[in-house]
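Complex shown without one protein chain; remaining protein chains in place.
And now, chain A:
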Amino acid sequence: MKLLRRRAPSVPAIDPCMGDPLARSFCDALGRRDWPTARQILLGTDHPDDRCFLLDACGSVPDVQDWISTVAAADPLAQLVRGCHAVAWAWQARGQYSVKYTQAEQFQLFFERLRLAESSLYDVVEANPDEVAAWAFLVRTARGLQLDLEDGEFRFQQAISRHATNLKAHAEWLQTNCQKWSGSHDRMFHLARSAATAAPDGNMLHALIPLAHLEVMIELEGTASRLYLARPEVQAELRAAADRSVLHPAADLRPGWPLYFNTFAMAFANAGDRPAAAAVFARLGDQITANPWGYVGGNPAKNFRKARANVT
């Protein structure tokens, strides 16, 4: 039977390190429990965006929590890894539709891991309030633990008061302000537009604009969802944002850049703006990211492949 089935075109694999060699080395070191090497890599990564990217990538490494706590007691950097990894670990528990756990148990595990993340990250910011990455990840734990908006905002402000254009803090705070969490479309767009306006040309903060539009799109249903992104004013705003970031000659392609290209690619593809989508896909290559392609359900890689095939 297998021989009779049509072979599907190859689907690019999702690399949690987004093709970044340093992130790969970092994850590999954590995977083989080589803390001195991982520490050295983290220590050498000064830029808060790069640090956030590394810490996001490490969420994909299994079993880190089994050993990191022993080093975390005496090393604030290990505590940072422990906390950030626990955030991803918590979301894994929430998303595991395994027969091993009931939905109530999944949530119990989700909260348990989030509490671990929260206390680890708070230890980090107490020892070093200038650790922007910890504040950025704390925005996410605040959302998961269902804290008031004021708590998330406090953490966001702490992060951006130290690094005004921090990508992770903005992305997490944007999520918190989404209607599906505890915010509204107005709040979300206010944040996205004010951050994009203040961001310099070439900065990836402009990707908050397509992200916000995608959030509206997934809230809508059927035709309304398809028509929303095709509105001229939405398309114009998407193009303007792309021109100032991913398509800008001085685009700041820091580690983790594919995430922003994928965001624009998906927004343009869904908006039916083929030339813009093709331009972004061309620069992106095969660097597919799980988000935002996973937003619309189904296999993110297949969604990516389908969208790319439609515009190129």
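Basically, a residue touches a chain if its C-beta (ideal position, glycine included) is under 8 Å from a C-beta of that chain, and two chains touch if they have at least 3 such contacts; residues count from 1.
FYI, contacts and distances are computed from a predicted model.
**Student:** So one subunit is absent here. Using its UniProt record, which name fits best from "Insulinase family protein", "Branched-chain amino acid transport system permease protein", "TerD family protein" or "Acetyl-CoA--acetoacetyl-CoA transferase subunit alpha"?
**Tutor:** For the chain not displayed, UniProt's protein name is "Insulinase family protein".
**Student:** Check each of A:126, A:186, A:201 or A:243 against the chain that is not shown and name the one that touches it.
**Tutor:** A:126
**Student:** Could you tell which one of A:22, A:147, A:278 or A:296 touches the chain left off the display?
**Tutor:** In the complete complex, the chain left out is touched by residue A:147.
**Student:** For the chain that got dropped from the picture, name the residues of chain A it touches.
**Tutor:** 107, 111-112, 114-115, 119, 126, 145-148, 150-151, 154
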